[in-house]
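Shown here: the complex without one of its protein chains, the others still in place.
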Amino acid sequence: MTRVGGWLAERQSTLMAYALTAALFIVGVIHSPGFASGSSIRQMLVFASFVGFAALGQTLVILAGGLDLSVPWLMAFGGVELSRLSASGTPAGLGVVIVIAIGVGIGLLNGVGATWMRVPPIVMTLAMGGLIQAYLLAVGQLSSSGDTVPSIAVGLASNRAGPVPVIAIVWLVIAIATGVLIGRTAFGRRVHATGENDLAARLSGIRVDRVRIVTYAISGAASAFGGIVLAGYVGTTYLEIGAPYLFTSIAAVVVGGASILGGRGTYWGTVAGALTLTVLSALLPLFHLNTADLEIVYGVVILLGVWASGGGRMLGGIRLRRAGPEGVRPGAQEGSDAAA
Amino acid sequence: MTTVTPPRIRPIPVSLRRGWSWSNIITAAILGALIAADLSIQPALGNLVQIGLLIETALPLVLLAVAQTFVVLVGGIDLSVGGVYVVTNAITVTWVGLHGGAHQWLLVVALGFGVAMGALNGLLVVRLGFQPFIATLGTWTIFNGIALTILPTDGGSPPPLLSNLLLDQVAGIPSSIVILAGIVVAWRLLRASRFGMRMYAVGADEERARLNGTPVRTVKLCVYVIAGLCAALAGIYAAGANASGTPTGGDAYILTSVAAVVIGGTSLRGGEGGVGMTVMGAMSLTLINDIVGAENLNTWVSVAAASALLLAMVIARTLIGAALARRRT
Partner (left out) sequence: MKGTPGLAVADMYKRFGAVRVLEGVTLRAGRGEVHAVLGENGAGKSTLMRILAGVIRADAGQVTLDGRPLSLSGPRDATAAGVRMVFQELSTIPQLTVAENLLYGRERTVLGLVRPRTRRRAARALLERFDLGRIDPDVPVAELGLGDRQLLEVVKALRDEPRVLILDEATSALSSTDSRWVLQQGRRAAGAGAVVLLVTHRLAEVREFADRITVLRAGVDVVSGAAGEIDDDALIAAMLGRRVERLYPERPAPGEEEAIRVSGLAAPGLPGPVDLIARRGEILGLGGLQGQGQRELLRALAGATPWTSGEVRLGGRDYEPRSPADALARRVAYVPEDRQREGLFLAQSVRRNMTAATLGQFVRGGLLDRRRENAAAREVAQTVGVAAARLGSRVSTMSGGNQQKVVLGKAILNRPAVLLLHDCTRGVDVGTKASIFALMTELAKAGTAILFYSSDLSELVHMCHRVAVVAEGRVAGHIDQAELSEDAILRLAVGHGAESKAVAA
């Protein structure tokens, strides 16, 4: 196989995902040329970046064989907590750092629960999300009024550098960094190995638990950050602000070609997934579909997209998992316990 | 010479024998504790009518958690139960407006939808090879859309006959209790059937089940259909009991149904647990809400308590299971 041919084959699913994005975009442009206007593209980029941040951690967590259902709550937390800190006098920059640090802490708890405590990731992150939700509800009750979102967040979300939204640039930089992390570092390799076959990974000297804990920590940070930006854009914070992002973060990852079981995928694929979903959301209203039909088409396209990029399906015949032929589901990793 | 590979089996709880394993006991104990707590806070709860009302609020979650249990038992997960729920919910509350008095067809159509939606999930997973998580993620959205098409906003009203039936009594016992009992009985029958055993075999060890002649794909397909049916019932019931419908009310139930399943003790890996345990888990969650409401605490307390219970149950089971396993070797 030629080198170029090989390179293409390896990235086939990512390329498919971008092809899907492009195809949808073209459909939009054909339908109404305004689709390709500056403001239209800008808005899509901004929205896609929100998905992108929510899905960044999700990508890593899923790659390593887990799942993070606490993303939407972390996002809500990001905005709420930053606003609270600002309202009580914390300088904005420090506030951002603190919030992200707490996000990392929550992620660490998720990771520890899902690895050392052997709680299935679905359950651990679900419970953690619930606890964050409880905190947000309590805080909402106790504070006097909805705190305003500090200008740092608003600026981040709305400023532009020339025609390009700042947040898109930030996203691009982070995407490049994440791509390097996943593709060019030992950590990235370890993540892939852990997700594909954690037993073999452990026996190859990879500290599987640590790898997974780090992925959850990164997810905590990225989601908290995403929440800050989201709050800045929306201009206010509320409990359910992150709710749509649970679904979309996972969808972006699998539409981008990653396997929900782990071991396969890149963040660039997720970026394509995020773009696809955003373009799709912008596209559908053009056809005068009501909310109901929108949902239906959305779901169908997700399934098609996943199918096209091979993201949601078993790699035909190849047993990627150890420990027998049980039907494996994502986030139900069995951990590399010594008894395995 | 060759070796025999010791089969790679998953660790099993100390006793999988039929009857009460320690896992069941824990679930029952927690439920018992919550019942006791609720009763001590609201002694008025101790009569059939009040219990009936409590179960009435619990039944939608119970039914959805039952649906989830089936799918989890064969090693899958169904994120679309909330979607099926809102579809049949919507059908039920718009029926009278569209079809007047042909009530008998309402059940047929609504349940038919449930079957069809379950079958769709099953086909995606079994025939097209989608991961259950992804397939049901997609169908969840699609079903939500269908529900919105049928019922664009909250409202509608179910056939009065249905509401009366569901809110009334049967031989002096509130219907909700009868229905709950019916669920448990139906489950025990299914469990004792050949199909029930096949389900557990497929969930425990799919490949070996296949070696033993089990039509694994058919079993899974049937399981998804059953789940669709149960979720459909949930939607119909909620419509009847609340005398109104909502096209967006399903989302919150989805992850809660998973929580109920896990609290009850059914393993997400499959092959272990059952509907009886899930019912206990779902009732536990309902009781937490009831207690929090009775004590006039903030909502956040019930969310925190539910999450904490979820974690506690899983961790406790892991620790006890490990301790017992160590005692055996």
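Brief remarks follow.
Order of writing sets the labels: A and B. Residues in every chain begin at 1.
The rule is short, and it goes like this: a residue touches a chain if its C-beta (ideal position, glycine included) is under 8 Å from a C-beta of that chain, and two chains touch if they have at least 3 such contacts.
Since this is a predicted model, take the numbers as computed values, not measurements.
Residue in contact with the omitted chain (choice from A:Ala23, A:Ala101 or A:Val180): A:Val180. Of the listed positions A:Leu199, A:Ile213 or A:Val271, the one in contact with the omitted chain in the full complex is A:Leu199.
The hidden chain makes contact, of the residues B:Trp95, B:Tyr200, B:Tyr224 or B:Tyr253, with B:Tyr200. Looking at subunit A, the residues touching the absent chain are 1, 6, 180, 184-186, 189-190, 192-193, 196-197, 199-207, 263-264, 315, 317-320, 322-323, 338-339.
Along subunit B, the points of touch with the absent chain fall at residues 1-10, 12, 16-18, 189, 192-194, 197, 200-201, 204-205, 208-215, 271-272, 329.
We adopt the following convention: only the chains that are shown with their structure count from here on.
A separation of 29 Å divides the Cα centre of subunit A from that of subunit B. Within the complex formed with subunit A, the residues of subunit B that make contact are 7-11, 74-77, 124, 128-135, 137-149, 152, 203-208, 255, 258-259, 262, 268-271, 298-301, 303-304, 306-308, 310-311, 314-315, 318. Interface residues of subunit A facing subunit B in the complex, by the touch rule stated above, are 69, 113, 117-120, 122-124, 126-131, 133-138, 141, 247, 250-251, 254, 260-261, 290-300, 302-303, 306-307, 311-314, 316, 322-332, 334, 339.
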